[in-house]
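Missing here: one protein chain of the complex. Every other protein chain is in place.
We call the chains A and B, going by the order they appear; numbering starts again at 1 in every chain.
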Amino acid sequence: MKNYGEKYGHFEMNQISGQWRRWLAPIIILIVALSIPAMGSALWLKVFTSVAIYTITALGISLLYRRLGQVSLAHVALMGCGGWVTLRLSHAFHLPFEFQLFAGGVFTAIVGMVLAYPALRMRGLYLALVTLMAAGGFSILIGIIQFPNGGDGFAGYAITAITHMERPYLAQSDEAFFVYCIMIAVLAYALVYAHEHAKPGRAWALIRRSEASAMAAGINVTFYKVWGFALSGFLAGIAGGLLAGSLQFLDARSFPVGESVMIFALTVVGGAWHWFGAIIAALLFRLMPALLNDWGVSGDAAFIFFGAALMHALATAPKGIAGQIAGLASRLMKSGDRHD
Amino acid sequence: MKKIAVYSASLVGAFMMMTGGAMAAPSCGLSNGQKANGEPIKVGAIVGQTGPDDFSSSGDAAQAFFKCINANGGVNGRPIEFTMEDDQWNPEVAAQVGNKLVKDVGVVALVGSGSFVDMAVNAKLYADEGVMSMAGACAISDCYESSNIVTAAGGPLISSVGAAQWAVAHQGAKNIVCVTTNIPTSGIYGCSWMQKFMENKGLEASIIPLDPASADMNSAVLETIASGADTVLVNMPGGMAAAFLKVAEEQDLRDNFKWISSTPLYDADIPAALGKYWTGVLTVNAELNPIDGTGPDTTNWRAIMETYANEGDPRDTFSQAGYLAAKYFVEAVLKLDPADINRASVTKAIQAISGKTSDMMCGPYYVGLADRHLPNHANIMMQLVDGGFKQVSECTQVDTEYLAPYLAIEKEMGISN
Partner (left out) sequence: MNIYGLFIASGLAVGALYALGGVGLVLLNRATGILNFAYGALGALGAMLAWQAMQWGAPEPLVWLLPIFVGAFFSLAFGRYIAPHLSQREPVVKAVATLGFAIVILGFMNLIWIDTPRKLSLTTDTISLNFAGLRVTLTRLIAFGLALTVALSMGVFLARTRTGLMMRSIAADRDVAALLGTPIRRVETLAWGLSGALAGFTGLLFGSLVRLDPATLTFLVIPMIATTVVGRLQSIPITFVAGLVIGVIESLMTLYKPLAPFRAMTPFVVAIITLMWLQRGRLLTFANED
């Protein structure tokens, strides 16, 4: 199964399709996404803004999982790190949003590199548990220091008087901010694509197969592992900054440990081996609960449904939903080179 | 259980109506017994139902009241279409449902909301869109410091200071330790102003913040012992407070301190949850008057809950607050021309509410045009007795500097002098 992933882990949906065909699906998805504001619903605009944001997070998780075989159960906590820095800088300096977003991303990339330190020595469940412990620590820490809301001092938190964070100059309204998030998500995809189709991608592929042989082939295993974590952390940090921009403030209670575990689970369910798996993960993570809530299904009943669906998906679809869709798509195209 | 309760409640309701019952018939709005059939008026509420605690009782009460209105002539013939959304204690969801109600559904106002997140997340939305939220249960500071949110409840600050004030006056408390959640806008907000109150009196106070998810109540109890206080103020949600008090009971600390609490423990399930050990020992602050009171509003509220709410919906302080919000809302919109009920006219009508008195509240309820609202700043104390509560103090104005801007507003409005 692992070999399979390496072979088909690229962005192709179908190998014998023409060059144009591989861009077809992304372009369709992008057009659909950009037409969402035209629906004219404030609720679904908010929901899809969250979906766009968590797509970036899931992209970072699936990168680690697919390329390095590493599991992070701390990505929602990492989003919190990025969001904290973005908010802090915004309230302190009022620089353009992009600077703050980037700074939040870079800071989280550094945190990601710190998480990579244990990853140099362990993998699998142990590493996952280290990240889980980090997420657990973060959820308590942030409950104490809180997110900056325009107060004084280093933490920038005051019990009263929330000052709302400024949004990007180009995206003041909810509609514009949604488009802004989609654009950042596209850039995030481009960043990951560029990495996977260049030297780091080849190095990661070899490392995933065997670290010893990667090292024998002259690859700096430590560097590329750390780089993978930094990139993944960067994406989470950007997502956190966007979340802060979406709500214009953050609340410590948005970052419990369970959320970090859940988004990893959904990334696996969505399908880490295909490029659109991250989108499916984010849809499951934010759109599905919102749909159930809107249909009047109680949050508790939604839990039951969600948990059952999670177990079912993990038990029956080893390549995730994206894998099933890709398999179906390739069958429909009557391609000789079938994916499963 | 909740679902099962629905059926039994309607059965009980039907039974009571058939037999006539001993209870007074609910009265609301026009009270003409005619079903309202006009164009509906859209009203919303956001409650924290799914999450660490079910905080939806104020919304349930508002819903019951509106059902009663719709069965009794509506708002001059127009029924109220009430949409209650669950924010699941999640800020993202709160923003989603807030936008849904305000922008998509287009509610004229929010009535009976009860939440730990909605008021912080959506205060700006309400102000930007010019919609008022007449909330029920407000557990966070944002609820009392926003131009478009007003509630009949007093909140953790007023309740904590009220409890401390009573303990100083009646129990001779000199050093109070406030055991609370580490949520800054809820627990710490209340306790730190209680601390200021004590310091202004030349007395001592300290705060023990607790992580709500922590398994360890033992160290909190030991910290309480080490604090040197003579009085313990429990300012936490009921479940957490019950856990803390259980460990205190394990250490048999009942007689080492005087025990007071803020409103969350004024709940019908609390006497059974705490057990006999605390009977006659714990005194709880109530932001509104007793739920078993005999005044017209309290009686009518119970009657409306009996007829129009589910049996499982709690009858607590927050339910009372939801009832008051719904009642005052309807009284305000009844004055409007039924053809001209829109967000702008409703917001104006709500802002014009003033001088509403009720047997449920110590002082008058008012809204007014201000950047912050806190009409309810007087409350009572209830002592835990065998299987229930007993009122041990009359309405008392809460004495805290925090109220200075609110009192200035009241002076300006001519409510107080």
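In the analysis below, contacts are C-beta pairs under 8 Å (C-beta built on N, C-alpha and C of every residue); 3 or more make two chains touch, one makes a residue touch a chain.
Predicted, not measured: the structure shown is a model, and the values here were computed from it.
Q: What shown chains come into contact with the chain that's not displayed?
A: Every shown chain touched by the left-out chain: A, B.
Q: Touch as defined at the start, partner being the missing chain; which of A:Met133, A:Val186 or A:Leu287 qualifies?
A: Answering carefully, the residue with contact to the hidden chain is A:Met133.
Q: Pick from B:Ser58, B:Asn182, B:Thr231 or B:Ser319: which residue touches the chain that isn't shown?
A: From the options B:Ser58, B:Asn182, B:Thr231 or B:Ser319, the contact with the absent chain belongs to B:Asn182.
Q: I'm checking contacts with the chain that's been left out. Which of B:Gly239, B:Gly368, B:Gly388 or B:Pro405 qualifies?
A: In the full complex, the listed residue that touches the missing chain is B:Gly239.
Q: Please output the residues of chain B touching the missing chain, sorted low to high.
A: 1-3, 50-54, 182, 209, 211-219, 222-223, 226, 238-243, 246, 250-252, 267, 269-270, 273-275, 312, 314
Q: Which positions on chain A touch the chain that was left off?
A: On the chain A side, contact with the omitted chain comes from 2, 69, 71, 117-118, 120-130, 132-134, 136-137, 140-141, 144, 210-212, 215, 221, 256-258, 261-262, 264-265, 268, 298, 300-311, 314-316, 318.
Definition applied: only the chains that are shown with their structure count from here on.
Q: I'd like the Å distance between the centres of chain A and chain B, where a centre is the mean of that chain's Cα atoms.
A: For chain A versus chain B, the centre distance works out to 39 Å.
Q: So in the complex, which bits of chain A are touching chain B?
A: Answer in residue numbers: 41-43, 45-47, 50, 140, 143-144, 146, 157, 159-162, 164, 174, 243, 246-251, 253-254, 286, 289-290, 293-294, 298-300, 303.
Q: Using the touch definition from the top, list the residues of chain B that touch chain A in their complex.
A: 49-51, 85-86, 88-93, 95-97, 99-100, 102-104, 116-117, 120-121, 123-124, 141-142, 145, 182-185, 188-189, 192, 211
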